[in-house]
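All protein chains but one are shown in place.
Chain naming follows the written order as A and B, and within any one chain the residues start at number 1.
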Amino acid sequence: MTNQETIPTANSFHMLRAMVGIGTLCGLLIVLTYEGTLPRIEQLRAQALQEAIFKVLPGISDTRAYAYKDGAFQLAADDDQVIVYAGYDDTGTFKGVAIEASGQGYADVIRILYGYSPDKLKVVGFYVLESKETPGLGDKIEIDPQFLSNFSALEVSLNKGLDALENAVITVKSGTKVNPWEIDGITGATISSRAIGEIMGRSTEEWVPIIYKNQEVFKLKANE
Amino acid sequence: MNQASLTQIFINACLVNNFVLAYFLGICPFLGVSGKIDTASKMGGAVTFVMLISSMAAYGINSLLIAINAPFLQLISYIVVIASTVQLVEMMVKKMSPSLFRALGIFLPLITTNCAILGLALFQTNKGYDFIQSIVYALGAGAGFTLALVLIAGFREQLELAEVPEVIRGTVLTLIVAGILSLAFMGFSGLGS
Partner (left out) sequence: MSNPSDNAAQNNLAPSSTDEFIKGLWRENPVFVQVLGMCPVLAVSNTALNALAMGLATAFVLLMSNILVSLLRNFIPKEVRIASYILIIATFVTMIDYAIQAISVDLHKSLGAFISLIVVNCLILSRAEAFASKNTVGKSILDALGMGIGFTIGLFSLGAIREVLGNGSFFGYSLFPVQFQEWVVMILPAGGFFTLAAWLLLFNVIKKKNSKA
């Protein structure tokens, strides 16, 4: 070793001193950065989520987060897991609810956000929050205008008992859509577009009846 | 919170999102020791073993960090734990099975700076896998890593005998083979759903 003279010979005290010293320094640096950037990061995240909600619920200008607890919707607290976002327009009228859903896609898990309007009994908007689908093929679910137009008015009306969907949401082969509750698939992205249908089908099946039943909660809160 | 089934996770980690061919993780040893099938499979075994242990450790640390509300320590504690796990594994293997140690020995220190291990720990946290899911994910990733390494080694052993222009030999050739394999593995996409 040519560098013997520059690196001190060790005894336990030196080793301990070095490790504790570096550990303290590193800890300090990390905590300072974390504290310094946290407000900005949280603001950016909230902003991104807000923009996504505005996209899936056209015409709204304000949102509020709700959590579903013990069979009722309540204004969400910080530690709540399942959250839906109610959207209101300029006059404070309740326009619909944005719901997050996720499921297995072609490559990895896809996370989506969609807007549901209890008045229209329809899904009114759709946005991909996160996907790793194949660029140029599977990622058409995010950008293909024809595919996205499926979600401006996708029927999710309830049956007579109001406890399930009249017709489950499903993806059909490209160009064969005949019913308003079907999603027209994408050629070349069959699996990805079918995955969206499945994710949405499962989520609407679960949430639409609950939200429809509890929609008064969202309307009440709007008038406060 | 992730509801993916165990088979889904395994196939996903092993074939669809192969660590080497889709995420480029663990490329360094991949280029270095993929010359012979024999060494490649041993390296794969060692990596799988360390992955399994550090995946369990990472799960524990993450639960602890969430409990004390210090997410900013995640990276630094993962890397420290992985480095010490590798040391620990090395000592244990040396004590318990000298023959295994002779086979894996030289690979173990290399694993500390193998991004596949840290990548695994980070991905499993991002995906929110529970304990059992994490273990299956680690096994799948390890199997995928070994598979890719052995496949490439097989190619390279054959190519030794082929007449290849001098400028292409070595890393360039390995990269081209890896690219073709990566394309082939794209065919597995969709298996996980």
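Just so we're on the same page, a contact is a pair of C-beta atoms (placed from the backbone, for glycine too) under 8 Å apart; a residue touches a chain by one contact, two chains touch by 3 or more.
Note that the structure is a prediction, hence the values are computed from the model and not measured.
*Asks:* For the full complex, which residue in A:130, A:163 or A:206 touches the chain that was left out?
*Replies:* Residue touching the absent chain, from the options given: A:130.
*Asks:* Pick from B:6, B:56, B:83 or B:159: which residue touches the chain that isn't shown?
*Replies:* Touches the omitted chain: B:83.
*Asks:* Take the complete complex as the reference. Which residues in chain A touch the chain that isn't displayed?
*Replies:* Residue positions of chain A that touch the missing chain: 2-3, 6-11, 14-15, 17-19, 21-23, 25-26, 29-30, 33-34, 37, 40-41, 44-45, 48, 130, 134-137.
*Asks:* In the full complex, which bits of chain B touch the chain not displayed? Write them out.
*Replies:* Missing-chain contacts on chain B: residues 21-28, 31, 72, 75-76, 79-80, 83, 113-115, 118-119, 122-123, 126, 166-168, 171-173, 175-176, 178-180, 182-183, 186.
Assume only the chains that are shown with their structure count from here on.
*Asks:* Averaged over CA atoms, how far is the centre of chain A from the centre of chain B? Could you give it in whole Å?
*Replies:* Distance between chain centres: 30 Å.
*Asks:* Taking the touch rule as given, give the residues of chain A at its contact with chain B in the complex, in rising order.
*Replies:* Result: residues 26, 30-31, 33-34, 81, 104-109, 134, 191, 195 of chain A touch chain B.
*Asks:* Which residues, counting only chain B, touch chain A once they are in their complex?
*Replies:* 1-2, 4, 8, 12, 16-17, 72-73, 76, 127, 186, 189-190, 192-193
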